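Data first, discussion second: the structure below is written as structure tokens.
Here the complex is missing one protein chain, while the rest keep their positions.
Letters A, B and C mark the chains in the order given here, with residues in each chain numbered from 1 onward.
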Amino acid sequence: MAKLFAVTIVVIAILSAIPIVRNTWHPMEDISTHGQAIDDQLSETMWEAGISFLASQIILAWFIWRFSGTKLGEKTKNFPGGAAGLVAAAFILVGLEVFALGIFGVKAWANIYFTQPAANAMPVQVQSGQFAFYFRYPGPDGKFGPLHPDLINEANQNIFGLDPDHDPESKDDIVTAEMAIPVNREVRLLMHAKDVSHSFYVPALRIHQDFVPGLDLQLHFTATKVGRYEIVCSQLCGLGHYNMRAYLSVLSQEDFDSWLKKQATLQ
Amino acid sequence: MKKQLLFKAMLALSAALILSVAWMVSQRSVKAAPPSESSITGTVKLEGTPPHQRPIDMSKEPACAAVHKANPVTTENVVVGTDGGLKNVVVYLSEGWSGPETAVSSTPNWEQHGCQYIPHVMGLDVNEHFKVINSDPTSHNIHPMPKPGGPNHEWNKSQPAGAPPIDTSWPAEEVAIHVKCNIHPWMSGYMVVVKGPYGVSDDSGSFKVDGVPPGNYTLTAWQETYGAQTQKVTVAAGKPATANFTFKAK
Amino acid sequence: MHDTSTHAVAHHGPPTSFIRKHIFSLDHKVIGKQYYGLGLAAVIIGMVLSWLMRIHLGWTNYAIPGLHLLSKNGAAGDIMTPDFYLQLMTMHATFMVFFVLTVAPFAAFGNFFLPIHVGAEDMPFPHFNMMSFWVTFVAFCVMLLSFFVGDGPTLGGWTQYAPLSAVGAVAGPGEGAGVVLWATSIAIFCVGQLLGTLNFIPNVLDLRAKGMSLWRLPLPTWAWFITSCMGLTAFSVLMPACIMLILDHVAGTSFFVASNLVINDQLQPHSGGSTLLWQHLFWFFGHPEVYIAIVPGMGIISHVLITNMRKPMLSHRVIVYSLVALAVLSYMVYGHHMFVSGMNPLSSLLFSFPTLLITIPSTILVLIWIGSLYGAKLRINAASLFALGFISMFVTGGVSGFFLAQPSIQILLHATYFVVAHFHFTMAIAAIFGIFSGTYFWFPKMWGRMMNETLGKVHFWCSFVGVYCIFMPMHYLGLAGNVRRYQAFVVDYMQPLVGVHRFITIAALFTGAAQLIFIYNFIHSRFWGKPAPANPWEGTSLEWSVPSPPPHDNFGGRHVVVYHDPYQYGVQSSTGDYVMQDSPEQVKSAHEEP
Partner (left out) sequence: MATTVPEPPKIKEPRSPRGGNSGNGGFRNLVPNDGTSRAVQEYAPPPSKTGIWVALAAISMTFAAFTSALIVRQGAAMDWHHLTLPRILYFNTLVLLASSVTLQMSRREIAVFMGGKNFDLNPARWLYFTMLLGVVFVAGQYVAWMQLRSEGLYLATNPNSSFFYLLTSVHALHVLGGLVGLTYVMRKLRRVTLRRSTLDAFSNYWHFMGILWVYLLLLLWMKL
């Protein structure tokens, strides 16, 4: 029984490691400038975690195999070095390993949060609401018109609560249900929530940020690859949570310009 | 002896019961079938340029976006059809109706197709049953929002693809109940619950209110953006009355 | 506050009436069993709910017969609606976290064995102890009630993030009455558990038998003591948070609801509330809660392992110190649940270091457990199998913690199935294995009958393999970016993953079914199992020095005196290779404390 158990543990450990090694399931291809650091961080952690995982499971199995069902005469022994050795090991190995991780991790994090967007970064506003994202481009005047929550009316598609009749800046604002950005141009994302907490999760862009009702948050990123990607909500926001997503089109500059023109006509 | 008396009493009682029931029924039948019903017809028009209807981007729900690939849909707050006819206007008898609350016995459908409500505006009698149908491959959420505290109660149910229709009705009249889908924020429609017969204007703006007995009525036309208009009509036995409404674009 | 222990002495002779004996009993052993029963009921509910969820995730439009009977807001045609899925999910988590993982390992086993381990006749305040259970029971009923009120239970998830949980019914089905009932139930639950800690802590500090120094306490008792200290500080923070949440609902205050929120085109009548305030209050409770669930399990499996290894752990004290370290650190790390939640990015970093730090005591524990196996004379039985399984599970769940401790990696993995896998392996499955281990180990003492070993082993094999089949693939889903708390996978890049979900569903159904073996074994052994001797496993701690089940006052009036450290195994003595804690016999103990 014990030997069978030991074998089972080893088999399970190896089977679970195989998809990781063969990279069967993996994060989708990174299209951001800051994402590489995160991916490196992930793979390093994967190595260390994987080794610790396999090592401890296999040693556990080995000891179970070796030290079960021993005959009566045999006396119990203690692990050479005793507790002190193991504690030291834990502190040195794990301590160092883990802190190395932590330190390197800071870089990847700082890339995103402790840097300022370039002055010419393109501003895009995103509003999350049950259960859709809507985006706003400032239009030719480069200014976002003020928001009037009391004017929000989804039935006639006044999603942001704009008042073009009284606010000149709002006249040329472009509201869309799909996000498009030019490739290789930094984007400054202005985030606010209409109702409850949501999250702005773009795996391909390595961007993940919650919307906090009552707070205006900012993100900035640069997409490096043309294509159509998905933005999903990862913060439970109600019954439509699973269906709260929007498409992100990364376009060449000219495609983007024409897209924006087309959207302007549809306002 | 005692038994006898009891028996007689029962007999008398049951006889009385039967008679009274019969009388009620006869009364009802009189009420239910007024002499020589007639109808009111007419058209609703819009004067001036209708407000701009924004297009709806359904890219979030590809299944629905596909439905409208050919002809993109817009909001339906003001739908003007051929020669200025105003669509989706509910015309009903706001005064003068003396018949039963539920004059119409059909069970209309409130269909969710291509992430739109079809019809966009639905007339209903009090207690008239209607079916909510989901013919999209995606889940919808039906959330009618009557006035809080009123006799009609707000509800909020989801209807996954392939789920059977929801059959329900409204217990009291209310003009109008706004219906939203919480999963698809652009989905919006109205249920107009009235006493007695009603008509809803079509693309050409023409409507027909059937089953109106002769008499004097106040006719009301309700439109989701422009509100209500009323006018008096007199319906003579046999020949249909006509009434036209004209809304002014703000 | 006032001293009920006079009553403990006064009406604490064996009660005669059925009510006083089995229902409103002051006896810590009966209360422990009552807690165990409550946990069992809750775990069955939670498991059934998880079945329904898994079926839906695998085959989204599959009509589950009779589902409409469960759903207050209508699952027409037995097809699960999005809101009903979230309601089931919320209730699954709530029942499991509060009424199973807190109640069973801590309140149930703790109540039964802590007084015996310290050599006391009962808890210091039996009346509070009884109240503690019944208050918790009321909380349980209120939570159940929410299935039958309004639109059914809340769908906000067990974390109940505001403002979704605070704006009321307008936010969706169950967010009105459902949330109020949820918060009420949890607040009541907090009171119940606080009353429990009110007994645990003085019991350990003041009622130890003669010679029972703190270092002579068996490891589970240490674990329960540490857990009570955590519960004391955690539950007394969750309760005010729940009160404020209820007020936001029923009194129209704005603690958690910000200004200018628009739902269904209606401007919400709240203003100025702080969204993050709830998250801070909740996770200040929430992370210690994770350890409240797992620490007793650690104590229990150490106890079980030592007895079945026939040798003490390499170091009694290092284990205790590590548990204390876990407890202390658990308060400094709660922020790692909020890395991307809009908190100041700097504080995310500050929170990440203690989080990484916490891997050190955890690693020490694992190394000590595994290292102690070296040179053991391991006895394989259901209890020890589950204990060893615990270690395997805890390791698996622990290494995934490396990832989630780092804010940068959470950008990829936050709120994905990777997190689901992580916390199920650690606080859920490991803790449950601890409970099972304790059950197989202590059943003879609690109910005076042996459990069926064969069935126990079958149960173990199914659970062990099944659990890995369920939760290991969730790591892969997480890496692929599969977001949790989705009722269907309509997002393009998630659709290819449905196959994995079907595999998980099948595994879950199988594993769940295997638990029926346990339930059968439990009930059958309870009534028809063969009577248990006082010390079936040749254990040394005090619970084995009393008959099974123990008499009303535990020691039958005997004045216990403790002569030894708790785990005197691998020695030469009249009884064999072990010496009971309370036997005056002088032995040359092979394993003195370093």
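Quick note on the criterion: a residue touches a chain if its C-beta (ideal position, glycine included) is under 8 Å from a C-beta of that chain, and two chains touch if they have at least 3 such contacts.
What you see is a predicted model, and the numbers here were worked out from it, not measured in a lab.
Visitor: Among the chains you can see, which ones touch the chain that has been omitted?
Guide: Contacts of the unshown chain, counting the full complex: C.
Visitor: Please identify which residue in C:36, C:84 or C:255 touches the non-displayed chain.
Guide: Of the candidates C:36, C:84 or C:255, C:255 is in touch with the missing chain.
Visitor: Which candidate, C:224, C:563 or C:578, sits in contact with the chain we can't see?
Guide: The single option touching the absent chain is C:563.
Visitor: Which listed residue, C:27, C:122 or C:577, touches the chain dropped from view?
Guide: C:122
Visitor: Quick one: say which of C:66, C:531 or C:584 touches the chain that got left out.
Guide: C:584
Visitor: Check the options C:212, C:226, C:368 or C:532 and report the residue that touches the missing chain.
Guide: C:212
Visitor: Extract the touching residues of subunit C with respect to the undisplayed chain.
Guide: Spelled out for subunit C, the touching residues are 1-3, 5-6, 8-9, 119-122, 124-125, 194, 197-199, 201-203, 205-213, 216, 232-233, 235-237, 239-241, 243-244, 247, 251-255, 258-259, 271-274, 276-277, 280-281, 284, 557, 559-564, 584, 586.
Note that only the chains that are shown with their structure count from here on.
Visitor: Return the chain label for which the distance between chain Cα mean and whole-protein Cα mean is smallest.
Guide: Most central by this criterion: C.
Visitor: Report the inter-centroid distance (CA atoms only) between subunit B and subunit C in whole Å.
Guide: Each chain's C-alpha centroid was found; their separation is 54 Å.
Visitor: Hey, how far is the Cα centre of subunit A from the one of subunit C, in Å?
Guide: Roughly 29 Å separates the two chain centres.
Visitor: Just the number, please: Cα centre separation of subunit A and subunit B in whole Å.
Guide: Distance between chain centres: 48 Å.
Visitor: At least two other chains touched by the same residue of subunit C: list those residues.
Guide: 81-83, 172-173, 265, 488, 490
Visitor: What are the residue numbers in subunit A that touch two or more other chains?
Guide: 129-130, 154-155, 238-240, 243, 245
Visitor: Please give the residue numbers of subunit C that touch subunit B in the complex, ascending.
Guide: 60-61, 73-74, 76-77, 79-84, 151, 169, 172-173, 264-265, 488, 490
Visitor: Within the complex, which stretch of subunit A touches subunit C?
Guide: Result: residues 1-2, 5, 8-9, 12, 16, 19-20, 24-28, 37-38, 41-42, 45-46, 48-50, 52-53, 56-57, 59-60, 63-64, 67-70, 74-79, 82-84, 86-87, 89-91, 93-95, 98-99, 101-102, 105-109, 112-114, 129-130, 149-150, 152-155, 161, 193-197, 199, 201, 203, 206-215, 217, 230, 232-243, 245 of subunit A touch subunit C.
Visitor: State the interface residues of subunit B toward subunit C in the complex, per the touch definition above.
Guide: 138-139, 141, 143, 145, 154, 156-164, 166, 180, 182-183
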